[in-house]
Each structure stands twice: as structure tokens, then as C-alpha cells.
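One structure follows; several queries about it will come next.
All protein chains but one are shown at their positions in the complex.
Right after this comes chain A.
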């Protein structure tokens, strides 16, 4: 699958031919940093002064590069497809190799950043548990009532929440049995076949 680049996009990327490879590498680093932490316009101004061009051109260059990298990572295009997509820009052999390297080096990280944009439910973080035995209460003395108290830590969009829950021994064994069945499902032929065939 090839990346289709618009005319405007190609124009923005055109700026990269006018600078040397160290600068392209630097732009690549800035692009990934912006993906990690958000954009910082001051960087554009600093670079614009150093290279003696307007900051708009720098911004377009970095944004064009960012789009190239994120689209490629999103679609998980192969090396060959990436090279072919970039070929249409008419860059030098050296620049093409640099762009490919930039793509391959950062693809995994960009994909992990993109995966955080998906709709999500709270996810499991960890579990702490405690064994209690209730001995008496206001309404009944001389009891022996075992219970397991758990503290469930969940993550949701960078917030951590905890829930305090309790259960009795019989339910605990039932939970374990049910969830072990759940774990066993991944090993069945049905699931294995699907995992093998959907690529």
C-alpha cells in the first residue's frame, strides 16, 4: 500500500532538499518529540533564524515530515512501500535513505502513541488482597465469617483509581474458575486459527 501525498504536502516536504541531512535528522527528532509532548512554536522560530528562512516554512517542513511518519506508522506500511511512496517526491538517494531510517527507527514508538487515542475502558493495573475474619457485629456475637478484601487498582487515561471490594470464599473460588476458563480460551483451536489468519 502506498502513501498518497497531496500537492501541498509535497511542496512542504520540498524544503527538505534545501538543507543538509543533519538538519533533516533534526527535523525528524523534533517531529517525534512533538508527537510525544505536543508542539512548541518557539522551536520553529529558533530554527528559522538559524537557517535564514521564515518560520512558516520550517513549520510546514516539520509538519509534512510528521504526517509522513504517522501515516506510515498508522498503516504499518512495509519498507518497500515507504520507499516507493517517497520516490515520487524526487529526492536524492541519500535523503530517501534518511527518511526510511527515520520511519523505521520511530515506527514502534509512534504506533504506541497512536494506540492511546483509541476509545478505552479503565484498564487493570494491579491488585492487593487481604484476608479478614469477622468475629462479631452489633447484631451478632461469636461469628467466624471469613472474607477476602481486595483493592483493585485501575488506570483510566492517566488517572489511577482504586476500588475496594470484598468477597466470600465460595465466590472467590468461582471467580478463579471462571477467569481460568477465560485464559484458556486463547489456547483453543478457534482462537489460534483466527490469530494465525488475520494479518
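Rule of thumb we're sticking to: contacts are C-beta pairs under 8 Å (C-beta built on N, C-alpha and C of every residue); 3 or more make two chains touch, one makes a residue touch a chain; residues count from 1.
Operating definition for what follows: contacts and distances are computed from a predicted model.
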Hidden subunit of the complex - UniProt protein name among "Delta(3)-Delta(2)-enoyl-CoA isomerase", "Vacuolar protein sorting-associated protein 33A", "Ribosomal RNA-processing protein 44" or "COMM domain-containing protein 3": "COMM domain-containing protein 3"
Residue among A:25, A:46, A:90 or A:146 touching the omitted chain: A:146
Full-complex contact with the absent chain, from A:6, A:137, A:157 or A:189: A:137
Interface with the unshown chain - residue positions in chain A: 74-76, 111, 114-115, 117-124, 126-129, 131, 133, 137-143, 145-150, 152, 154, 163-169, 171-176, 178-180, 182-183, 185-186, 191, 194-195, 198-199
